[in-house]
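All protein chains but one are shown in place.
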Amino acid sequence: MLLEAIDVRKLYGTFCALDGVTLAVGPGEFVSIVGPNGAGKTTLVNVLSGLTSPSSGAVRFRGDDVAGRGPVGLARAGMARAFQLVHVFPALSVGETLAVAITSRRGRRARLFAGLAGDRQLWDEVATVASVFGLDGALDRPARTLPQGDKKLLDVASAFALHPEVILLDEPTSGVSTGDKHAIMEVLVKAAARMGVKAIIQVEHDMDIVFGYSDRIVALHQGRVLADATPAALQANDEVMATIVGRTVSHMEPPAARTQPLPSKTGHPRPDPGTPGPLQ
Amino acid sequence: MLGGVFHAAVLFLVAAGLQLVFGVQRILNLACGSFYALGAYFGVSAVTWALGAGLPAPLFVVVLLGAGLALAAIGPPLERLLRTIYDRDESFQLLLTFALVLMFEDVIRFFWGTAPYQLGQAYLIYGQWRIGGSVVPVYNLVVIAAGGLIALGMGWFLARSRFGRIVRATAENREMSEALGVDMTRVYARVFTLGVALGTVGGALVIPATAATNEMGIELIVEAFAVVVIGGLGSMRGAFAGALIVGLMKASAIAIYPEVEMLAVYVVVISVLVLRPSGLFARATA
Partner (left out) sequence: MARVIAVLLGVALLAAPLVLPRYQITLLLPSFAYGIALLGLNLLFGTTGLLSFGHALFVALGAYTAAYLTTGFGVRHFELIVVGAALVAVVVAVPVGLLCVRYVKIYFGMLTLAFGMLFYSFLYKFYTVTGGDEGMRVLRPMLLGQPLAGLNKVDFLTGPFYYYALALLALAALVMHRIVRSPFGLCLRAIRENPEKAEALGVSARRHRFGAFLIAAVFGAVGGTLLGVPTGLADPLLAYWTHSGNLVFMLLLGGFDHFLGPVVGAIVFIFLQDLIMSLTSYWRFVFGAILAVLVIFVPRGLLGLLDARTRASA
């Protein structure tokens, strides 16, 4: 198991945001967290990514207890996160932004006298990452001049540049037009394969995307896990679907829509779409 | 001890002005010390002139108050100046108020020169009382009472009056208040002027007990900051508590070991920052 939440509870005063959430993500998995607003999705991601400490319960990354370790420690441990609201460095160029991530990954953050400009290895890698995300045309442009969609790509690209084992994405396709959503998802999966990302966890609202790309869907409702199953199994359960989507749905795109599989650590085959998964 | 409370009363006035302006406009006004100094000098001149013109001596307090309040007239034009950089990074706002500090230093020097100004023994006109073994000028008690009254008045004003509620709402959430139709320009102008008035009145009231010197403005800033840090940025109650703490600390330090007078204050400031970073009563976020 790469990332686990074990009976996590999070209370804000008397308000219970998470009420005993247990969830495990293994290598090779693409997990989507869904649920209506206020279900606790972002809180769960905050707890998983170390931004918030759980009130009770454990969070384990590769077996180590990481509850509340903080984004810096977790980023160095191999977990990266992209936020829902786009976060960029306004005055830094695309290239420089990626360079920050790569420098951090290589542990060179404190190098005082090393020349940055002459580091061929660094800038080659910057170019590579940029091209995977289609940003290579904008390497010298300051991030604040980029269109919103490219800013989002840059935000995600810099997270990927950390070569994390697990990446958490908070609504990666929000604010993006439908036509571009699939393009972004393809880029994400391709990038994950190229940069050794072993698992992707995303919070997503767009059900087409969710059902088209996920290996597993975790449905949250009022701070609890309503369902944790494969897309096909979930589809078969009208009750759960009604809660998540707010209406019954007749048809969702099958998982085959995704063109590339995630690299799996042990090489196990992906769960068969027809196998019913556990429902809680 | 009562000397400490007297100092605290004056400090409270200046700090309250700082807090008000910060709470509403998010500007930390380095020039609040300059208003204090202006109030002091102007107060001396006003009283000297009034006494010379035949004013009965006991009424000098009224003249002081009047002088302080009259100076608040510089509030609106100064606020217009600051308005030009409201949307900029707060470092620039801080620097603009520093520019004001520099300018006011020379304004004071221009009008009043470099020698200290004093009111002499005029304030002893109210006599002195024996309290707990020491002799305290009644004037100091009057100022302490005034400080307390103003504190209560501010509290009531913010809690009950219509404008006070607008001020609090704007301090909590600027955009929301604007969306609800509050005229920001007017609010800012009034709040800033009130802040100036608090500073100038504070300076005017302190003048009988001390001399007006060129440095008094820039010296006070550090204490005012200490008060604001201890009490919590943006909080009126914090200004009150902080002023009391700083005033009493200075008084006890002077009584016990004069060398460490300001050092004691700094120690408290640092301890508060370590133990409770947002101050004792923090409300607004810095």
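Per-chain numbering from 1; labels A and B assigned in written order.
The criterion applied here is as follows: contacts are C-beta pairs under 8 Å (C-beta built on N, C-alpha and C of every residue); 3 or more make two chains touch, one makes a residue touch a chain.
It should be emphasised that the depicted structure is a prediction, and the values quoted were computed from it without experimental measurement.
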Hidden partner chain, touching residue among A:R105, A:H182 or A:R216: A:R105
Which of A:G13, A:G115 or A:P147 contacts the chain that the document leaves out: A:G115
Residue among B:L51, B:A169 or B:I218 that touches the chain left out of view: B:I218
Those residues of chain B which, in the complete complex, touch the missing chain: 28, 30, 81, 84-85, 88, 90-92, 94-96, 98-107, 109-110, 218, 221-222, 225-226, 228-229, 233, 259-263, 266, 269-270, 273-274, 277, 286
Touching residues on chain A - with respect to the absent chain: 70-72, 75-76, 80-83, 87-92, 96-97, 99-101, 103-105, 108-117, 155, 158-159, 162
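One rule holds for everything that comes next: only the chains that are shown with their structure count from here on.
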Distance from chain B to chain A - Cα centre to Cα centre, in angstrom: 52
